[in-house]
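Quick one: structure below, then a few questions.
Omission of a single protein chain aside, the complex is shown with its protein chains in their original locations.
What follows is subunit A.
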Amino acid sequence: MDTESTYSGYSYYSGRSRGSHRHGERSRDRHKSRSKDSRSEKSVTINTPPAEPLLGDSAVRGEQIQDDNWGETTTAVTGTSEHSLSQEDIVRITKDLEDSVGLDCRRYFTRTLAVILGLLVFLTPLAFLVLPHLLWPEKLQSCGTACEGLFISVAFKLLILLLAVWALFFRPARAGLPRVFVFRALLAVLVLLFVVSYWLFYGVRILDSQDENYQGIVQYAVSLVDALLFIHYLAIVLLELRQLQPCFSVCVTRSTDGETRHYNLGQLSIQRAALAIIEHYYCDFPVHNPALLSASKSRAAKHLAGLKVYNVDGEFPAAPAEGPGNNAAAGLAHSQSRAMIAAAARRRDTSHNELYYEEAEHERRVRKRKARLVVAVEEAFTHIKRMQEEEQKKAPGDVMDPREAAQAIFPSMARALQKYLRTTKQQHCHSMESIQQHLAFCITNNMTPKAFLESYLVPGPTLQYSRDRWLARQWTLISEASVTSGLKDGSVFLLKCVDFSLVVTSKKIPYIQMSEEYIDPKSHKFVLRLQSETSV
């Protein structure tokens, strides 16, 4: 049966590996709306399959589906749509594999290109100087004082160039961007053209004609090194200096809970701006906590579940039939949703009341737990004290290192801390091991109980937590404009990761017209301006 095969295909694929699962989810979101709709509708009306049936089960499950909701299932789950789903899946798997392999290849490819270019650039002046000695040593004029002075200049300029290139380009790559970095590519092409043209000139005018004027050749090599230094200056200006002056103000909003920050960026391409924003995200935004969003989701579900639509005229309401019946079903769905909206507006909804009291109660509970926690931690910290130098010689017994001290005082505060974390829904961010490590760290550095507690009372930036809470290091840039084009006023793009996305809008910082006004310091004079009138 088609149902069985596609379900098995889907489940097998989802169980395979976390990496490809994530890829699949992402691209599934991107590519699919139609089949997703059919799947979600099916889950509303049928209430069945989770995404993990084994291969053996699906046969039985197919039978069950057929028995219970025969009329609706066969129309929703047709051979063509589900079949194309599984094919798409396979295509996507291979594409993802290629992509991941392709990305690594690309990084090594660019690196080898850069190394080759660098070697070419450095060895060229040396080659210019050495080749005449190798090819026509007898004819060559001997090198006088000025010429040898030029040797020193070439040597030092090459050394400076080497240090400058090392400082600018030999830094660990901090990100892999989707498209090539336009300025770098342009600069590489420029350098290549430049060096090639110098070689051409050298080959034609010097090698072929076997010029004897060695000083001229040395000066030629010096001019090459000078020009390379100037190209390096151009590289600094284009790559580093140009985007320092702030030009755009970008507003970054997280889609799940609405956290917003504003940053000032210079003239950057969209992908470089996205990289800067992600780096700011990791240190400015509080960590994404999916447990805090469950309340609003349950409220939304309650809103939907409150009303049910019955069509008393006798037709099947919710089956998305194909073919000619489609328009009728669509029209029916429209009128149903409008009816639902009208009914929801009219009914007296007391959910706002519940929300208000629930939030007040939650606040009270959190404050109570926090008070207990603070007292417990302060008491725990009084149990240990740092041992002084003199005492060390006196009583070597029962001396603990920070880790043991942390383990000794941890149990007295563990319960209060765990209750507090449960109430604020942070318990999955902190493992017991990490708490003990943090406690040992605080004890070592003479921090007060308040300093120890600060990382638990306030949700900190993502990097503060352990690596497995960093969740996303794989970001997708979704943009209507090309990602190598520059930021413009009003450009909008999305940075999507697995759990949430960051919506970024940019605005141009306005041109500021400033004028001056001079005030003479002696012009500050005052008089009484009272004019009271009293009635007697």
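Keep this in mind: a contact is a pair of C-beta atoms (placed from the backbone, for glycine too) under 8 Å apart; a residue touches a chain by one contact, two chains touch by 3 or more; residues count from 1.
Simple rule for what comes next: contacts and distances are computed from a predicted model.
Missing chain, UniProt protein name: "Tax1-binding protein 3", from among "Mitochondrial import inner membrane translocase subunit", "Tax1-binding protein 3", "Cardiotrophin-1" or "Alpha-1,3-glucosyltransferase". Residue A:533 is the one among A:138, A:390 or A:533 that touches the chain not shown. By the touch definition given at the top, subunit A reaches the unshown chain through residues 527-536.
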